[in-house]
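Note that one protein chain of the assembly has been removed; the remaining protein chains are unaltered in position.
In order of appearance the chains are A and B, and numbering begins at 1 in each one.
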Amino acid sequence: MNIRPLLFLAGRYLKSRRKYRGVGAPLLSLVGLAVGVLTLNAVLAVMNGFQLTFIESLMELSSSHLRWTPGDGKPDAAMQSLMLKQPGVRAVVPTTEGQALVSTPLGGRQGVVLRGFSPDTLKQDEGLAKHLGLASQAVGVPGFPAPGQVLLGAELARTLGVVPGDNVHLTALTGPSFSLLRPQTLDLVVKGTFSTGYYEIDVGWVIANLDDSRASFSGPNDFFYAIKLSDGNADRATADTLARVTGRDRQEFTTWRDYNTAFFGALRTEKAVMMVLVGLIFFVVGVNIYFSQKRAVVEHREDLALWAAVGVVPRRLRAVFALEGFAVGVGAALLGTALGLLASWSFGSLNLLSSEAFYLPALPARVLVPEVVLIALACIFSSTAAAWLASAGVTQNPVAEVLKSE
Amino acid sequence: MKAFLAWRLGLRAFWSPNGRSSSRFLLSSSLAMALGLVPLIVVLSIADGMIDGISSRTIETSLYHVQLWSVAASNPDRVEAGRQLTDTLRAIPGFRSVWPEQQGFALAYGVGNGRLGLSVRGIDPLWPQKDAGAARYLKAKSGTLSMAGPNDVWLGSAAAAKLGVKPGDELKLLTTRSRGSLQVPRVTTVRVAALVSVGYQELDRLWLFAPLELTQTLFDPRENPIFWGVKGDFPLEKTPEFLSAVRTALGFSWQAVSWQTTGRSQFLNYQATRALLAVIMALVLLVAAVNVSTAMVTTVGERRRETAILKALGASDRLIRGQFLVLGLGAGVAGSVIGLAAGMLVALGINGLVTLVDSLVGLFTAGGSFHLLDAAFYLESIPVKFDPVVLVAASLGSVLMAVVASWWPARRAASERPLEVLRRS
Partner (left out) sequence: MSESTVLEFHGVHKGFGGGQEPIVLFSGLDWSLEAGRSVAVVGESGTGKTTLLHMAATLERPDAGEVLVDGRATAHLDERALSVLRTSSLGLVFQFHFLLKEFSAVENVALPAWLAGVSRKAAWDRARELVSLVGLENRLQHFPHQLSGGERQRIALARALVNDPDLILADEPTGNLDVRHARAVQDLLLDLVHRQGKSLLLVTHDLDFARRTDQVLRLWDGRLAPE
């Protein structure tokens, strides 16, 4: 089935449109489809940007990919190095997570999430350090706190009116059981601040020294090892492997999926809804192409009858009309994708959002290649399918009728 | 006279048997515009409904319409202050009531090792019953909404889940007060009397309501001053007038701020998001207008002979143009009406649709249940608000787009030379 003569026919028909019928219809359809492709790409890039950067930060800072909680709440260096040796494991960091009240001598007071890290964490987990803005060794970058020191989130420091060198108090209840809870207060020096770009963390977190935290603030369940993987999606498999290799109960390992299911579900839904809504564009333009091509089939009635008369199978001629739809789809996909990518890349550098409404300085945009391809394919498919459906009229014209009518 | 003729010609062009295939094309383009209008209407109605729902809840149960902070004494006698304020503000149109509140932070510890930082709100226990607005949204999910004992508290239901407590359980609250340069911690045991919710977890996630008498012992009024929340019944757009009337009535002894200031960044966020969504949906409508344009080009092409004859008989360019513009207008109006009706229907039925999707997808997912809109992030049910201004603007915009899309083909039709067309055929 030689496609080249069909391409020749389709190309000539497309070219001759300009002279006889005006290039309006296919051009308008192309522009319409391109707008759809452009919009979808740009919108998804921004949604991805928000979601992925948030997820990454969530992974690095908060839930990590895996957690191992020792049953007795005590550090286990042997376990730590054993887990670190496993393939796919990037970092294993001992840490605590709890809640405390931070207050200043001037009366500022706030409930905070208290994380405990040792100064080694800088080397052990570069991802975490980077997301906290602590990775570089430049002057003014504090590094993780030593005993007696804390780091405050940048927004928290601002709200409390605290600068590095000031003192703050951390207060929490500790004790072996509910009835034996007693308050514990530590007086600590602010070594510096950290900034993640996420308001909730920058206003709600305090990072203390691991030993301080374990000694004064942590209950038995607050101490765990935060495990980072090279591939976040391998969490469950790696958890199984680690349980097996270390001989521990699988229940002691929890994955990020266990924590955040509702959140990720919400993100997925929003993206799907957006794709459906904007994808309507493809349907609408497809309808346009359908009717345009039906028109073209009617106009080429004589030609088609002639081809049938000289022995060309009508089905092959359908391909000629479908090809025009295909060409429009491909053109629109290329144009729309190029513009969409351009828009996505420019979002990062333009300050489009006022900082009153949004905390972020610039729109994050992430382009996911599978989505770009999917959008382009949907575009090409809708226009080609519409043209193919419209070309059904080709087989419906009785040849002899047409020839006789001349 | 001539304009009327354009209408008649235009409408006849649509119905005449000669133009049958282009009539189908035009009809389909009209439906395409309707299809493009539906997402715009649905998205805007839902966005408006959500913003409205969130705003009302936030104002009625959290921000109040206006907050009053005393400039004079930091701890005026509560009962006296309340009476004075009520007397002073009563005359303001729209005034409903005024309520005291004291806010602070506490760490709550539950029996099962649950721990959570909470926003403690010291209130008049009668507030949720006496204030119609609060009563509307603040509901007890379990337990009774009363503070019978001095240490009875109400806890947000999400917080209760995290702490693992239910009505009747005890909580230990950790607070601190300054004493000189010292921070003095204080532990208070309270009893959970009720679990409450306002139907929007983002709002009530970390709430703990306690009697004002209790919070006054937990928090130093100099560090956590008592303020007064004013409630009114007036359209939210009229807030600046209300605020101004309150300020005038109270003079300089009170500082008054409205919810528009206290909730500023949050509401800006919503408005900006809504605007973005509207722009994107309008794009779909714009592309649908392309359909009208293409259909019109086809119609003009099909009626070339008729147009040439009309011109040869003396019809003016304006008349020819008008004929096609009428067609475009008709397509736009039809699409607008259908799109508006369909959009409103979909918006009204959106809760049912979501439930349907939930149950259908739930058949295929492992857990057997699926929630398209998890209550943790959205309002518990989707409210829909039809703002007439918005609906009319969207419909008119759609009609306008159809007319604009028909403009160039109509001009082309008018500018063709009749003799050339007749000679060619």
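Heads up, the rule we're going with is that a contact is a pair of C-beta atoms (placed from the backbone, for glycine too) under 8 Å apart; a residue touches a chain by one contact, two chains touch by 3 or more.
Because the structure is a prediction, the values reported are computed rather than measured.
*Asks:* Which of the chains on display does the removed chain touch in the whole complex?
*Replies:* Looking at the complete complex, the unshown chain comes into contact with A.
*Asks:* Among A:Ala146, A:Ala309 or A:Ala392, exactly one should touch the missing chain; which is it?
*Replies:* Checking the options A:Ala146, A:Ala309 or A:Ala392, the one contacting the hidden chain is A:Ala309.
*Asks:* Under the stated touch rule, tell me which residues of chain A contact the chain that is not displayed.
*Replies:* Interface with the chain not displayed, on the chain A side: 2, 4-6, 8-9, 12-13, 15-16, 302-303, 306-316, 399-400, 403-404, 406.
Keep in mind that, in the parts below, only the chains that are shown with their structure count from here on.
*Asks:* How many angstrom lie between the CA centroids of chain A and chain B, rounded to a whole number?
*Replies:* Computed value for the inter-centroid distance: 26 Å.
*Asks:* For chain B, which residues count as touching chain A in their complex?
*Replies:* Residues in contact with chain A: 21, 24-25, 28-29, 32, 35-36, 39, 43, 104-107, 109-111, 113, 115-119, 172, 174-176, 178, 181, 183, 185-187, 220, 222-223, 264-265, 268-269, 271-272, 280-281, 283-284, 286-288, 290-291, 293-295, 297-298, 301, 371-374, 376-378, 409.
*Asks:* Taking the complex as given, what residues does chain A use to touch chain B?
*Replies:* Listed in rising order, the residues are 21-22, 24-25, 28-29, 31-32, 35-36, 39, 43, 98-101, 103, 105, 107, 109-113, 169, 171-173, 178, 181-183, 185, 219, 221, 262-263, 265-266, 269, 274, 277-278, 280-281, 283-285, 287-288, 291-292, 294-295, 298, 353-354, 356-358.
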